[in-house]
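All protein chains but one are shown at their positions in the complex.
Labels run A and B following the written order; every chain starts at residue 1.
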Amino acid sequence: MARASTLHRRPAPMGAGRLLARVALGSTGLAAILLLLVYPLVSFLLLAVFPGLFGQSGQGFSLAAFAQALDGYALQSVLNSLAIGLSSGALAVGLGLYVSWLTQRTTLSVRRLVDGAVWLLLLTPSYLLAIGWLVLTQHGGLLNQAGLHWGWLEAAFSGPIGVALVLAVKHIPFAYLAIAPSWNTIGGELEEAAQVHGIRGGQATLLLAKLLLPAIAAAFAVVFAEALSDFGVAATLGASSNVPLLTYSIYRALYANPLNFPLAAASSWILLALAGIAVWAQARVNRRAAAYAVLSGRGRLARRVVLGGYGKAVAWFSLGLLGLVALAIPALATVFMSFTKVLGDGLNWANLGLDNYQTVLRQGDLLGPLTYSGMLAGLAATTALVLALVLASVLSSGSRLARGLDVVLLGTLALPGLVLAAGYIFAYNQPFLPLYGTSLLLGMAYAAGAMPSSSRILLGPLTQLHHSLGEAARVHGVSGLGVLRRITLPLLAQPLLYAWLLAASGIVFELPASELLYPPGQPPLAVALLKSVHNFDFGLSTALEVVAVAIVVGTVWLIRAVVTRLLPPNWQRRLNEQHSH
Amino acid sequence: MSSIHIEAAFKCFGSVKALDRVSLTAQPGEFVVLLGPSGSGKTTLLRAVAGLERLDGGAIWRGEELVEAPALGLHLPPEVRRLGMVFQEYALWPHLTVLENVALPLRERRLGSWRELAQEALEGVGLEALTQRLPHQLSGGQQQRVALARAIASHPQVLLFDEPLSNLDAQLREELRLLIARLTHQHSITALYITHDQSEAFFLADKLGVMREGQLLQFDRPEVVYHRPAHPFVARFTGAQGGLEAYQEGLRLHLNTMVVQQQAARTGRMRVYFRPESLRLHHQPHPQALLAVVSHCAYQGQHYQSWLMLEDATLVQAPSPQRLQAGERVWLEPHPDHLFVFAEGDE
Partner (left out) sequence: MKSLTLLALTALTALSSALAAPTLVVYSAQGYDQDVVDAFQKATGIETKLVDLSTGPLVAKVEAEKQNPQWGLVWFDGAEAMRSLADQGLLLKGWTPQVNWNAMGKALLPTDKSYIPVSATFAGVLVVNTKVVPADKAPRSWRDLLKPEYKGLVGMNNPSISGPTYPLVAGVLQAQGGEAGGKKYFEQLKANGLHVFDTNGVTLKALYSGAIGIAIVQSSAGIGAVLKKEPVQLAYPEPVSLLPGSIGINAKASPEVVAAAKKFVEFVLSPEGQKVMLSGDTGGDSNYYPLLEGLKPSAAVTPLIGIKYQSVDPTVWGSREGEINTWFTNTIVR
């Protein structure tokens, strides 16, 4: 038969080549995860039960570290972390839901405003928020000096409530970014169906919440993990209000004499276990909820609610209040502090001036570290983003590999940067992997640190891309690379740009890996900033922070403006925008 | 012009056989429709032809070119199979204008005349005035016209349709299926079209295949499928009704009180199907008819359509020239040549 002979004549170069490429891509991603995250983390975590590893003074197998990590006081920090993680998670998700509903489902024109605020908040280090509120509310703080003695506010901020509140506010962006795209996937008809069938008020909200449950679960898991891993708030508000948190226990065990690496490792395990709860809960929710509609090539219009006068008033008031709590108050307090000459002299005009900023300008030796960090941040953020894109596409596949990956990534999110950085020393200060002390390793650590959250951020936009968009392109002769260039990249350009900016600006200020891994003689910005402030000169340090944040926000804005100008217009349309108006 | 030949296509998803050794040929210029319920494997087959799904066994040729043969490790990626495809969800690229959507595949193939080709395709579907719109600014019907224009713009020899009309309302469906039939014949395109709508299938098909649970039960001209269904499922899925119990002895088929002469001799329990239009209605008892009670009657324009309950509680439809009253007794006489008789257990 003619056909049978063709069967033998044609071998399969194309098929094999493509398969090879796919396997290569997959294994590159896997290798990156193993080298950047798993190997160093496991190295460190093993110390919990094998305290004698890496030349440390311990022997054999022991569970003593876990006993220590769960004794009275340390147990308190576990419980505190759990309670604060849960409450700030719930609060952030609730607020994220409300704000995303306002931007996605009402005619209120706040989209740009909220998006701007969300990114600003993402760029702001958590300790700045905490310090802002501390400066304002502590006993003898700005409020007191202004003659306002609001005991309840002081009490709230010198206890767990303040810690949970600041952590929740700081992490609203994560909840918002995780939930916002989902509003488009549950078409307005569903809401209308509820209305038509007389389901109103609380019941309707409940119905909607059930439809949004996968997004809510994802948002909660991320916020919970991020809140658990937060160190900035733990070290400032938490520390000054005697609310010991797990991250701070880890910090203590790692940095305070007598050092106790096994204890830090055991506490890290506990932190991982707590994050595991969130992962498990999310997986359960996802298993129950069918993965329903995503953005397809079918341009369906989402219906928007026209808010009445009362609804508008509530919306504006709550957004204003959020803006005040999340950005305006901490920013003002910090800026105010940076203008204060002598802190002990308190609130008066004579005590305000530019002295601290003049000192900042004299810190000429910060230019080198700034350039170095900027360059490393650019490279590491690019690497992180490429890997994050690969990871996000694996995650969005929903395979078993994806679930495993999700656990690893969320676990990494939950561990403070300190643990990863310390793990890098153990893992890479080895004769067979002598990378410790090189810029390469520091860059790897930066990329590893940025990767989990970047992939989380890209996951939303990526899952919105209906697979038929790519299939349509390939069937019509567009190659795999062409699909990436013509379809995927243009549709993901905006989220990619933002994720890159976020990763890069986070890296510029990253402290723990910078401290533990920087090459001798080549300090990164965070280390240099820390050094240029002696003896708790708060005025100077806040001035430095204000300048640094201003530089970074300015750079981010500049890059964004330039890139937006360079991008072809159809790359700038956002997925969500095609569903609005 | 190019043919599509599928030989023993086999595909499993876990323990489910999505395709169970399906073979068929679409001759050059032929419009082939695959009809089946969801889960019948028709989508998998179409996607395998497109290269979006890999077969586990079998082979696919496009003309004389082998494009899929898992036994040889051969799988040509979709982009080199030179096809056009129209998706159920339209799959228009949301960031590109109508013109860009149609032009992108042409430009990717480095066709210098891409602008003319795209323009021509858009004129063909009547959208020349909307070239600068974005997909979300169009209605569903318009979007699917853009998708159609995109698929035919490069004059492919083979066009695939994945239930393209199922998201549209009745009137648009009729409009578009005519457009599809006209365009494919005009360009002598070999088409593979899947649907679960029998009227669409009969309207479009030069050859019609009916699928169930991964198997192709019948593949023939639509007239043959209509008049001589090869399988009780084919009869039912193409609109036949009944499924009445009967007994055949030699050439004599005993159906209730009726005795019908058959052309092929066999003996055993049978199931009998018939089409609504092959029934004649009597208001008096009739020896070659089945007793039925009217349960509902509806006006259909040219005639009335009645739902009738047979003695064994089977519900059947039959046309009638006048309105029947619910509860009224009537006698149904099936045309003896238009009975579909299957041995019990053929399912």
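The working rule: a residue touches a chain if its C-beta (ideal position, glycine included) is under 8 Å from a C-beta of that chain, and two chains touch if they have at least 3 such contacts.
What you see is a predicted model, and the numbers here were worked out from it, not measured in a lab.
**Student:** Determine which of the presented chains are touched by the chain that is not presented, and list them.
**Tutor:** Hidden chain contacts in the full assembly come out as A.
**Student:** Looking at the full complex, which residue from A:L41, A:A218 or A:I425 touches the chain that isn't shown here?
**Tutor:** From the options A:L41, A:A218 or A:I425, the contact with the absent chain belongs to A:I425.
**Student:** Which listed residue, A:S62, A:T106 or A:T382, touches the chain dropped from view?
**Tutor:** Going through A:S62, A:T106 or A:T382 one by one, A:T382 is the residue touching the chain not shown.
**Student:** Taking the full complex into account, what residues of chain A touch the chain not shown?
**Tutor:** These residues of chain A touch the chain that is not shown: 28, 54-57, 72-73, 134, 138-141, 144-145, 235-236, 239-240, 242, 248, 252, 254-261, 341-346, 376, 379-380, 382-383, 386-387, 389, 422, 425-426, 429-431, 435-441, 443-444, 484, 512, 515-516, 518-523, 527, 530-531, 534-538.
By our rule, only the chains that are shown with their structure count from here on.
**Student:** Once you find the CA centre of chain A and the CA centre of chain B, what distance in Å lies between them?
**Tutor:** Going by mean C-alpha positions, chain A sits 50 Å from chain B.
**Student:** Which residues of chain A touch chain B in the complex?
**Tutor:** Touch list, chain A to chain B: 2-3, 6-7, 10-12, 14-16, 18, 295-299, 301, 466, 468-469, 471-480, 482, 486-487, 490-491, 570-571, 573, 575, 578-579.
**Student:** Please output the residues of chain B touching chain A within their complex, sorted ascending.
**Tutor:** 5, 7, 50-52, 59, 61, 64-66, 69, 72-85, 87, 89-97, 100, 104-105, 108-109, 134-138, 140, 143, 147, 150-151, 154, 160, 167
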